[in-house]
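The structure under discussion appears below in the form of C-alpha cells.
Left out: one protein chain. Kept in place: all the others.
Chain nomenclature is as follows: A and B, assigned in order of appearance, with residue numbering initiated at 1 for each chain independently.
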Amino acid sequence: MLEAVYRWVDERIDLKGLQAKMLNEPMAGGARYAYVFGSALLFIFIMQAVTGILLMFYYAPTADHAYASTRYIIEKVDFGWFILSYHLWGSSAMVAVMVMHMSQVYLWGAYKKPREMVWLAGLGLFLIVIGFGFTGYLLPWDQRSYWATVIGIEIVGKAPIIGDFLGRFLRGGSVPGAQTLTRFFVIHIMILPAALLAMVGLHLFFFRSAGPAGPFKGTTQELKSKMEYFFPTQVWKDIVVMGLVFVIVCTLAIRFPHQMLEEASPVASGLNPEPEWYFLFLFQLLRDPALSFLFAGQWGEFLGAIALPTIFLLLLVLLPFIDRSPERHILKRPIALTSWLVVLTSIVILTIRAIMFRE
Amino acid sequence: MQPKITAKLLCTDREVGEVSRVIVDPLSKTISHLVVKSDGQESLIAVDGLIASCTEREVRLQCASSALVKTGPFRRNDFVTIDEVEIPHLERHLDVDPGEVLVPLPELEKDLSRRQFFSRFTNVIGAMLALPLIYPVIRYLIYPMYKPFTNAWINLGNLSADRQPPGVPQIYKFAKTVTEGVITRHYEKSHWVLKPTPEQLNQIYPNGNLNFKDDKGDLIWVNQKAADVVVFSGKCPHLGCAYRWRHHKRFGMVFVCPCHLSVYSATGKVLDGPAPRPLDKLPVKVLPGGELEIIDMEFEAGVKEQIRIA
Partner (left out) sequence: MRPPKDQGLFLTVFVGICMTVVLVLWISLPVHIKLVIEGEEPPDEESSPEPLTLKPAVTPEERIVQMEQALSLAQAAVKELEKQSTPGEKPGEAGANQKGRTTPGEKPGEGGTSQKGQSKPSETGSTKKGSSP
C-alpha cells in the first residue's frame, strides 16, 4: 500500500531521483562516527522545536503570568514536567554537541578551502544557538532567570558605541521588566528559529556543494577505494547517535526534572545570580581572584566581557583565511592543536572554578 | 573537452574502438574509465591519466594498445547513472547527456540485502524514537479538555430586585469569575428569572420535579415542581445567543432570540424558529432574605437532548 503511494508520487515529481540525490552522496574514506555531530544537532533542534511548541500551549509570555504558567506546566499539566525538563536538558545538549561538532570540524581542518563558507555559516549557527540559550533562560521568570538576564544584558550594554542602544533594545527600556520578557519571547520563538532554518539551509547547501572533507589521513587512492555513499552507512551511524542522544536527554529529564525558584522580583534576596552552565566560564573570567589583575575594574570588565569574546569570535571568523595551508592532518598542525587544547582547557577550568567558588 | 558517444578511441599505434560510455570517478570528477565497443563487444578500459587529447570525434591515449589495461567486460550493473548520485557541480567538469556518463557503484553498496537492512533498521529506529513521546504528548495536550463539572452555587441577585408581576420574566445580570489554568477572568452574564403562575408551573415542569445530576450520575439538586422561582439559562438552546423578552406580532409578549429568531413562551416552550428544545432551566435555591443562588450550568447548543457541558 505504501509502495503504491510512493509510486504515484514518484511518477509526478521524480521522488526516486530526489531521494537518490539526497542520499547518494559519495564520502571518501567511508562513513565515520566522527561525522555524526552535525546530524545530531539537527535532531536536537527538531526535538527542541517540538517540545517548545508543546510548551507554548500552556505558557503565558507576559510578566504577570509567566511564572504561574510555568509552574502550572510543571505541577498541573499531565507530563508537563517531562516536556519542560526535556526542553531544558535538550538546550544543554545542543550547546554540548555544538562544541563537539565545532571541535571535530576544526581538528579535521574541514574549514579550509573550499569549505570556508560552510565554516562561516556554521559560525552564524553558533551565534544563533547562543542566542536561543540566552533568550530562553528568561522565560520561566523566576529569580534565577531574571537575575542571570539582568547581568547578561548589563554585559551587552558595556559594548562601545552601540552598547547602550543594544541594552535598551533587549530590555525594551532602561530597566528589565515586562517588555524584556515579551521581546525575549519573540526572539526565542520566531526570530531565532527562522534565522536558524535559513542558516541551516545555507550551511547544508554549502556543505553539499563542497562535499564532505573526509578523513585527514590516507592517500587519495586509499580513500577512493573505501568510498561509501551517505546512505545507508552514514545515515545508520547518524540515527544510532540520535537515539543515544534521545535516551540520554530523556534520562536526565526524568532523573533531574527542572526545579524553579520563587517568582522574579527586583529584590535579590539571598540569591547568588549566575548564568546557565555554558556561560559560566565567561562569568568566572570576570570574577576569578586569580585573574583579577587582568579583569577587575571597569577596563578589566570591558576586556573580559567585550574585548576578549569579540576577538575570539573574530579569530574564528578569520580562521579559514589565516590558516591557508592545505595540510589537514591534526598532528601536523601544532598551532591549531595547541590553540584548541588551550581554549578548551581554559573553558573547562573556568567552569569548574565557577562551580567550586559558588558562595 | 570530453568525448561524445561514438567517438573513436585511438592509441599511439592503432584505433581500438568506439566509445560507448564514459565512467567518471565521483570524488575527483575526472574520467576514470571508458567503455569501448570493438567487434560488437563492450569492454572496460582504465584511462585515468592516459588521455593525451580529446575532441568530440576522437580520444587519443598516450600509450600503445598493448599497454591498455582492460579491466574485463563491461557489466552495466556495476554502475549507476549520474542521476542516481549526488555529484555537485559535475557540469563544470563534464558536458554530456546524462545517460552516457556512469559512476561506479561501490562493492558494499551492491549488496541489496545490506542496503535494505540498513534502510529498514534506520526507519525502525526513527519510529522507536518518536514512539515514547506519543502517550505523554497526547495526555499533555488533552489535559484541560475534559475537566469535571464544578457545581458551585453563585449568587444571582435578590428576588426583591424582580420588578415584574408573577408570570412575567425579569432579566438578572451577574458577575461571573472563572479561573482557567492560571488566568482568572471576570465577565458579565445574564439569566432570566420568572415567578411562575400555577398554570405556567405545569408547563415548565410537566414531568414533576426536575433532577440535576453530576457527571458520575449522583443527584446534586432537585428543582421542586411547586417552586416560587424558575431560572432560565440566558443562552438560547439553538446556538447560544442571548435572547430577549419582546412583543411579537403573532404571539404577544414572548422570548425572542435575535440571532435566528427562535420564539419561546414565558414558560420556555418553543413557539417558532429553529430552537431544538425548550429553554434550559438551572438549579435554583432561594435563601432566607430573598437571595437567589444558581448553579451556572451550560448545555450543548443545537441538540434536542439537554446535554450538560459545563
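Criterion: a contact is a pair of C-beta atoms (placed from the backbone, for glycine too) under 8 Å apart; a residue touches a chain by one contact, two chains touch by 3 or more.
All of these numbers come straight from a predicted model, not from anything done at the bench.
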Omitted-chain contact residue, chosen from A:Tyr58, A:Phe79 or A:Phe279: A:Phe79
Residues in subunit A touching the chain absent from view: 71, 74-76, 78-79, 81-82, 236, 254, 257, 259-262
Residues in subunit B touching the chain absent from view: 111, 113-114, 116-118, 120-121, 124, 128, 131-132, 135-136, 139, 148-153, 214-216, 218, 220-224, 228, 285-288, 290
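In this text, only the chains that are shown with their structure count from here on.
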Interchain centroid distance [CA atoms averaged], subunit A/subunit B, Å: 30
Of subunit B, residues touching subunit A in the complex: 25-28, 80, 83-89, 106, 108-109, 114-115, 118-119, 121-122, 125-126, 128-129, 132-133, 136-137, 139-141, 143, 181-183
Subunit B-facing residues of subunit A, complex: 17, 20-26, 28, 50, 54, 57-58, 60, 65, 68-69, 71-72, 76-80, 82-83, 208-211, 220, 223-224, 227-233, 235-236, 239-240, 242-243, 246, 250
